[in-house]
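To keep things clear, I will list the structure first and then write my remarks on it.
In this view, the complex is presented without one of its protein chains, the others remaining in place.
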Amino acid sequence: MPIYTCTTAESTLDAATKAALAAEITRIHSDINHVPSTYVNVVFNEVAADNIYTDAVPARPLLITGWVRDGHPEAETTRLAMEVAEAATQITGIGKERVLVVFESSPAHYAVEGGRVLPAPGEEAAWLAAATE
Amino acid sequence: MPIYTCTTAESTLDAATKAALAAEITRIHSDINHVPSTYVNVVFNEVAADNIYTDAVPARPLLITGWVRDGHPEAETTRLAMEVAEAATQITGIGKERVLVVFESSPAHYAVEGGRVLPAPGEEAAWLAAATE
Partner (left out) sequence: MPIYTCTTAESTLDAATKAALAAEITRIHSDINHVPSTYVNVVFNEVAADNIYTDAVPARPLLITGWVRDGHPEAETTRLAMEVAEAATQITGIGKERVLVVFESSPAHYAVEGGRVLPAPGEEAAWLAAATE
């Protein structure tokens, strides 16, 4: 259901670090948003060093954007952002001042997976049960 | 007006498949959202095989995100997501369980094209007429 995109300059993160960050984002998301880990997608978007700017100069931030379904308690989305940001700093060693985590959301019925419209938050159990029938 | 981004691991889709998927997304969008096909953008974002994870392991999903203007009937956006997902599976051969389509939206007046603020849904005709004056 969710999609996380981690954008960095190329060579910022090695393969093991990317795998570890993907695993921890998946664990945190599954725990807080009650989604099986099998539905959590994490993409690393690595751009050339001169293709990423902060304050108008080439820079090396870690920009993490996530999409979630509308309807989760807002405080939970804040907690998700905090935990993902903390994990990102711990795993990558990138200082927290260079880590930005942003969530966007839209209605579950604006999304389709497995050929079916996604369930609203709280309705995952019936949706998941139907997936295995 | 709309932007579709199709994210995959590199080498998942060949050139002909990408062209065919772009064409079908364009056709579906133009039909359902009443936008001339000349305004439909489709981008393929291909990342290294170890840069895309599902369930914390490298995976090969097809993640399609689209942006639309607020104000379309919600049921139409659901239909758009369903038809795009079905077309993606038919054209690419990727199983529907690995295809995720997500729409996000924001107000038309948060967007500019051709130097002019985009029209709200339903007001396209006057906007398009002015473009050709």
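We just call them A and B in the order they show up, numbering each chain from 1.
Just so it is clear, contacts are C-beta pairs under 8 Å (C-beta built on N, C-alpha and C of every residue); 3 or more make two chains touch, one makes a residue touch a chain.
Just so it is clear, the structure is predicted and the values come from calculations on it, not from any experiment.
Within the entire complex, the positions of chain A that touch the omitted partner chain are 7, 45, 47-48, 50-56, 58-59, 61, 63, 65, 74, 77-78, 81-82, 84-86, 89, 96-97, 99-105.
Within chain B, the residues in touch with the undisplayed chain are 1, 3, 15, 18-19, 22-23, 26-27, 37-46, 67, 104, 106-107, 109-115, 117.
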